[in-house]
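The excerpt is restricted to a subset of chains, each kept in its original location.
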Amino acid sequence: MPDDFSETAPGAVPSPPERLFASDNASGVHPQVMEALQSANAGHALAYGQDPWTRQAQELFEDLFEQRVEIAFTFGGTGANLVGLQCLLRPWQAVICTESAHIAVDECGAAERFLGCKLIDLPSEDGKLMPEQIHGQLHGLGDEHHVQPRVVSITQSTELGTLYSAEEIGELADTCHGAGLLLHLDGARIANAVAAAGCTAATMLVETGVDVVTFGGTKNGMMFGESVVFLQPELAEHARFVRKQAAQLPSKMRYIAAQFSALLDGNLWLRNAGHANAMAELLAQQVADIPGVELHRSPQVNSVFATLPAWSLEPIIAWSPFYVWDQEQDLVRWVCSYDTTPKDVGAFSSGIAQILAGGHPT
Amino acid sequence: MPDDFSETAPGAVPSPPERLFASDNASGVHPQVMEALQSANAGHALAYGQDPWTRQAQELFEDLFEQRVEIAFTFGGTGANLVGLQCLLRPWQAVICTESAHIAVDECGAAERFLGCKLIDLPSEDGKLMPEQIHGQLHGLGDEHHVQPRVVSITQSTELGTLYSAEEIGELADTCHGAGLLLHLDGARIANAVAAAGCTAATMLVETGVDVVTFGGTKNGMMFGESVVFLQPELAEHARFVRKQAAQLPSKMRYIAAQFSALLDGNLWLRNAGHANAMAELLAQQVADIPGVELHRSPQVNSVFATLPAWSLEPIIAWSPFYVWDQEQDLVRWVCSYDTTPKDVGAFSSGIAQILAGGHPT
Amino acid sequence: MPDDFSETAPGAVPSPPERLFASDNASGVHPQVMEALQSANAGHALAYGQDPWTRQAQELFEDLFEQRVEIAFTFGGTGANLVGLQCLLRPWQAVICTESAHIAVDECGAAERFLGCKLIDLPSEDGKLMPEQIHGQLHGLGDEHHVQPRVVSITQSTELGTLYSAEEIGELADTCHGAGLLLHLDGARIANAVAAAGCTAATMLVETGVDVVTFGGTKNGMMFGESVVFLQPELAEHARFVRKQAAQLPSKMRYIAAQFSALLDGNLWLRNAGHANAMAELLAQQVADIPGVELHRSPQVNSVFATLPAWSLEPIIAWSPFYVWDQEQDLVRWVCSYDTTPKDVGAFSSGIAQILAGGHPT
């Protein structure tokens, strides 16, 4: 792996990396999770969560959060967000979020469609919401012409690869609760956030006062399955009906529960995420000096955002695919996974350097 | 396994069967499906269906239906029904179905919630809809005060374990198309139906004129995943958006596709279903002469409906769980799975006979 | 006006009645209501109900019900039903009603669309719901697969022109409350019901335990406007937001309030309705002996249902229009209004008799 990309000779573009930097959902299932699926495949079990695997996963979640929590497993992340938010909302109420929030821009309007609610999506440079932005949305409370803000939804880590500190989350929660609002956290990548912060899940989510969390599994080595964690258990009062009506009640639920147990057991979830974070750090280091690559900010979790010369997007993506995050800025996103290797990072960096240096993919 | 239950001595209730008769979703994952999952777990693949497994499954479905079809994989059966129906409906339109239809009574109102449409659920003794029932619902066409029937949705095999013949489906399709309606088929147990009919999928679904099918996987040996099959491919025009908005777009789609490929390959889907059907037949034979058991009708697929003495429901269910289908009639439903064994059937029959004869569960 | 229609000579079909028997919404605005509109048209007033007319109407409603009530004026009857029901429901809940309920068959699916809820519409010969029908719908309470019955909605007087006694309403309310349900009453023709029962509004609606009422105005001499009356005022907690979101918040609300005040003042609402009821009684008497006319039942309020020879429907309707209620039974509905005169009744009866006797409309 060359240290100085600027000296790489054109024409020597290496083979693409074995693993993709397109998204952490391009990765497969972690071997221990796969093993857990095999092991759960033991004869018959009652459906819809009346099985021992579901009970065990519930217990592991309570250990993790160091308190009683209600858990609703769902098939996917959009579904988990819908179920969690629906438990908090009536249709004339609204959700405050950022304009880059997954619920606002990446779920094809599922929130508006299913909840019937407006999302008030506020501008944010770095994907993070600030307490004062919440204050600015409260003037219409009580006015029948306006939707009534009821939930603030933040994403941790954010869609832009940034991180709220536990202190920042606590301030947001205090702002919400002070105004009679609730705090929802979309944690599709909560593992990467907790791993990066080096704290416990309880410190980041319970002590801060978060009310409901989408606790992601699929992007961290699971095959499918997400979890809605009600840190205020009474908010789950109607969750069973909401989940079924949202078409998110898995019949063979043991297979989701078993995967979560595998992740939580021995902190595999944090090791997976920590590794992905470290690979993103490595990637950032390796591309930092490639002429033509401009890092958008230092990676805080498992993604790297960078701008590339416009001409280079097509050949690089054709060589090893990833997403252009913002077409107008030529901003791209690279994501590392639990199974990304230093060799993958090296191959990816080298190839980018070569193509930018005028090389052509092999 | 005793042949004559009436002579079984009280007090000798055997151990419950190893596998349950509660539902076919109590079964686990078929070994070949599990193998396919393992085999699909090979490194990285682009998400959302841009992977070779999804392409292969699409091809196998086209082989099965002997024509071009559009396929939309979904997480679950309620989701598959929502996606298929939404592609056919505007909110002021209506779905005609039976009053025992899964979409009408077992999905917690998901259809009304997501589609915004009325379900016109018509009485049916045996779970089957008759063409003349459709005619009776057309008088309001064009009247702005009434919802406009647009889709007829039937279930094959039905929730009551009955079967439409291909001829009957063809008549329903003709009735629909003649009136400008479309025919949707909820095939959560389509495999059991095709296996029982002894025809091909194309004969039952394409030649008859069905427009859209929910093609079930979970109840037939899969871990999760269903498929919406658009037999009129142009009806899938908006399916991608509908599926995402319905929170039914699996990110790691290869794992659903691979399972379907395993089922379709070598007709495993029909062998699984045929076996379950045969076990239901065996169960019906074995319980037929037990004093106190009254078979509701001969099983046509993999379920047996019977009435039991009211007092016996609790002890029998406590011994080996299943669902009371109609509390007022003491009608119960027993379902066989791809992995139900004759030994399970024998143990279950024996136990019921013993308990009814005054025995007590061990 | 001939007493013996059977002797009327063919060929002498009279001019149609000046006023129609098509519906009570074919009538115009009562002169006193029109006067109230004129009188409310006095300069400027703040919109959305912050005006003295709205306050006055609220007080008159409280006088009528002899207790504190919350009132939400709406534009129309479908809107009033939506607003009232939405205040009582979460989307996974359900409304129990009859299969002839206006909300179920005459509102183009507005309830399913706006509420997202299922309507469980039960068979009823005479348009009335019986307490035991409610009991039969409670078995799924607590089961996440089933919608959760939360509201029973009855219509008084019913769509079929029948009447619940106060005692029957009280029994329904008791049944509802005993099961944790609420009782909603669609009173588009509540005036006709109260007038027919000869009791007070409080006796029929408050003492019986009804929770929320759609109190109709348009069919009883108003130009537009209905009222949602929350007899349990705390159920109106979110009514302002619900009404606005349902597009039912009238900006110049004083014009609805003033009309209601005119109706309530001096019991004009009951005199109007009582007159319409009496005209229906007269009509029933006059058509009873016409050969070919078969009365469906004696009128209890302001409508008459009768069957006619199939061949006669077209010419009679062409002569003086009305609705065929049930095409298959040749059942028609005739409705009297606050301004129907005995002369109108006579002309209508005569014409029908003539046409049935072989005459031809002039």
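A, B and C are the chain letters, set down in written order, and residue numbers restart from 1 in every chain.
Following the convention adopted for this analysis, a residue touches a chain if its C-beta (ideal position, glycine included) is under 8 Å from a C-beta of that chain, and two chains touch if they have at least 3 such contacts.
It should be emphasised that the depicted structure is a prediction, and the values quoted were computed from it without experimental measurement.
**Q** Quick one: how many copies does the complete complex have, if 3 are shown in place?
**A** Copy number for the complete assembly, per this file: 4.
Assume only the chains that are shown with their structure count from here on.
**Q** Through what angle, between 0 and 180°, must chain A be rotated so its C-alpha atoms fit those of chain B, rounded to a multiple of 5?
**A** It is a rotation of 180 degrees, to the nearest 5.
**Q** Is the contact between copies chain A and chain C built from the same residues on both sides or from different ones, judged by whether over half of the numbers are shared?
**A** The interface of chain A with chain C is built from mostly shared positions.
**Q** Hey, how far is the Cα centre of chain B from the one of chain C, in Å?
**A** The computed centroid separation for chain B versus chain C comes out at 43 Å.
**Q** Would you kindly tell me how far, in whole Å, the mean C-alpha position of chain B lies from that of chain A?
**A** 34
**Q** Can you pull out the residues of chain A that are in contact with at least two other chains?
**A** Where chain A meets two or more other chains at a single residue, that happens at 241, 244-245, 249.
**Q** Over in the complex, which chain C residues touch chain B? Could you list them?
**A** Per the touch definition, chain C meets chain B at residues 91-92, 94, 105-109, 112-113, 116-119, 136, 139, 144-147, 327-328.
**Q** With touch defined as at the start, can you tell me which chain C residues reach chain A in the complex?
**A** 48, 90-92, 116, 144-145, 148, 238, 240-245, 249
**Q** Using the touch definition up top, name the residues of chain B that touch chain A in the complex.
**A** These residues of chain B touch chain A: 18-20, 22-23, 25-29, 34, 37-38, 40-47, 75-79, 82, 107-110, 113-114, 218-219, 223-224, 241, 244-252, 255, 321, 337.
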